[in-house]
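Would you mind keeping the following structure in view while I ask a few things?
All protein chains but one are shown in place.
And now, subunit A:
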């Protein structure tokens, strides 16, 4: 398909762009296959380059022959374009509509994007399972890397290499896979070096209404327990929801069949509920009524903060079981691709200082989200302004980032990255020139030949000149487990994302710069003092022979 067919009017002059807290810009609007561009052709005015993929929805209005298109973006920005001429406006609107809802992955921008920088470190090669396994091997020999899923036939949403207990053979894995939703049999998610406890994740067991069981599944998870030890199964659903799942063939582990495990149910909402929550939250943030009651009641009704609290609490619980109770943990919900991953990845941030570095956090996202098969393509197809009928979109990843931000706020010195890093990940998960978040699973990414045809987000982010923006000046490695507070008083609204376009950030930006400056100046002085001290010491030793009597 040619993009040209979809572009009815490639260019309109005299278009006026309105953005909150910025001066209006008048200029020429151009549509390309992947971008909406507005250029004023004046030297000092910033141009607008907007990826079509970033457009969540559009609205058009007419006053006489002046048309207005309101563009609502997946990054929650809302901009307004005044377009002279009704026909032009209609053409532009329908072109944007068509270009922003392209269905085929291979038409997405990453397949057309050519980097203007030299790729020094290929992000596609950075976080391969073999490397992670080498680290594990240095700590324990209880685990092996299985190739049972090398052609993605045992579990289409799993990667080709999986870490499983050493004593469980591939045949047993296949049997366990047939007992778990989507073939997602229990695999290793995290090994807690301090006490050797582990966190595993899976999908729900397919017990159904007649209480099916699977010896291999039982054996598989029991293999992770030391003799005489017991573990916890954290089911991210309420017991009621888990019961209902039985009717559809799903279910949960019966105590009788898993006597060494204690099941705990939590109440993380399913993805369609989360999507609803996001829509309501963003609507509350954009409410212009200026009424305090309305704001607080809408914020409450959106349930967003409750979702943050529940997810964070569950992650803390998992971490607590591992670190404090010295027990191993298995986490699952229904499919094991959403709430399960929120919990396992957040628990690692709490437990493992490595995950709080930039590289470590990238590795965590690779491991626990991309390779673990979170369906990014489906979940991020639309964001808060979607008004069509909901499909499978849901802000699962955004909620995870929000929870990380909450921990970052509570431990501002313990993370190597800053808030901008999290916001950047949010943006790129929804629309990007890079392909990292394309597709729903490793299998799909392999099929799309992403690593050959496109550029990884990490290839760009990890360049020193980009990284600079994302470094937290206050960072000092903290090797402790960090336990966040999950009290409502302690959890804040993530203004950096949800109020980003509704307020001026000038003063907050200045504060951030001042903070960076204070630290930088201190380091500079330290260097100066140290080098002078060395010089003086040197002079002293040169002089000292004369001094000795």
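The rule is short, and it goes like this: a contact is a pair of C-beta atoms (placed from the backbone, for glycine too) under 8 Å apart; a residue touches a chain by one contact, two chains touch by 3 or more; residues count from 1.
One rule holds for everything that comes next: contacts and distances are computed from a predicted model.
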Identity of the absent chain, which is to be given by its UniProt protein name, from "TRUB2 synthase", "T-complex protein 1 subunit beta", "Translation factor GUF1 homolog, chloroplastic" or "Myotubularin-related protein 7-like": "Myotubularin-related protein 7-like"
Option from A:193, A:262 or A:359 whose C-beta touches the chain left out: A:262
Residue, one of A:158, A:411 or A:426, that touches the chain absent here: A:411
Touching residue (missing chain; options A:324, A:453 or A:469): A:324
Touch criterion as defined above, residue of A:17, A:92, A:268 or A:285 at the omitted chain: A:285
Chain not shown, touching residues in subunit A: 230, 232, 262, 264, 285, 290-297, 299-300, 303, 305-306, 308-309, 313-314, 316-317, 319-321, 323-325, 409-414, 474, 476-478, 480-493, 495, 499, 502-504, 506-508, 510-511, 514-515, 518-519, 521-522, 525-526, 528-529, 532-533, 535-537, 539-540, 543, 546-547
